[in-house]
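Report on the structure given below.
Every protein chain but one is kept in place in this view of the complex.
To keep things simple, chains are lettered A, B and C as they appear, and every chain counts its residues starting from 1.
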């Protein structure tokens, strides 16, 4: 298991390759990467706040649960906080399993839990406004399938 | 759209980074990578046969369908053929969408279709045997959900 | 003594990220009622608890949870990670 909560940018490609190389016995690797969206031309910036201490513990607990439930070979979560520019990578998840269905399900489970149960709060910054991102009904509802 | 059917190895990390950099406006990138599984200690090798001409057309049609159905920003499929050693990457899929649910669904759709509708045939090679991989009921059944 | 932490717009409304309080509140809800009475901006931060979440010693909890033995309590809006 690898969990990192960090201000620094990360390299999706390098982490994906390292993860795949370590995942001995796996037949399937799934990665997810979340990016700051370009909202119609003007790249938005984002400020991400988190709860140091709780964040790492909450993520480690989710990853433990995913590893057990889908018999994962390995799992990784990297999540940034602080100020991010438009199109920058916010976070990534990687899962390794023998079969693809488990790798996909575990990655989606981790994403749903990170969205609504890891203590991060996003603020979208545009040229003339700053607004906290509201949690959505859809994100909360997504947890119900697990 | 990027589709490549090739004998040469590919670099999951480099392709993931290039794909993410090009996916302007996307908020979610999903990648899947299939590896030759290590079957209990002795790394298996694999020989993959394909149907040149039909393979590229069949994959392009699947990718077109995925892009339309999930309004993808972009999608990529790379699939190798020929002789692969244990733990080598067989293929990868990448999808880019505004939201994670679309990127995940499209990647799973492409995997299910590649498994059962792209003209590839795998032969597993061990020290003393060579055996064509049999298509499974589960893989055929997986198509029904789309 | 209990450490009280505020995040996101809860922190912005209250105007500070954390404070150390003396309280006899038995539950999270009792503490919220105490805090609301302190000043206008506290009342504003805690006006609608359905839009708040609470963690006790860094574990998500509920508003009726007891505070006995708790060293750190955090108030924040629903999380928006990922």
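Just so it is clear, a contact is a pair of C-beta atoms (placed from the backbone, for glycine too) under 8 Å apart; a residue touches a chain by one contact, two chains touch by 3 or more.
Since this is a predicted model, take the numbers as computed values, not measurements.
Engineer: Counting the whole assembly, list the visible chains that the omitted chain makes contact with.
Structural biologist: B
Engineer: Consider the whole complex, including the chain that is not shown, and state which of B:37, B:98 or B:115 touches that chain.
Structural biologist: B:115
Engineer: What subunit B residues would touch the chain not displayed?
Structural biologist: Missing-chain contacts on subunit B: residues 34, 49-51, 53-54, 57-58, 79, 90-91, 111, 114-123, 132-135, 139-140.
Operating definition for what follows: only the chains that are shown with their structure count from here on.
Engineer: Which chains lie in contact with each of subunit B and subunit C?
Structural biologist: Correct list: A.
Engineer: Per-chain Cα mean versus the mean over all protein Cα atoms: which chain has them closest together?
Structural biologist: A
Engineer: Mind checking the centre-to-centre distance between subunit A and subunit C? Centres are C-alpha means, answer in whole Å.
Structural biologist: Computed value for the inter-centroid distance: 26 Å.
Engineer: Touching at least two other chains at once: which residues of subunit B meet that condition?
Structural biologist: 100
Engineer: Among the residues of subunit C, pick out those that touch two or more other chains and give their numbers.
Structural biologist: 82
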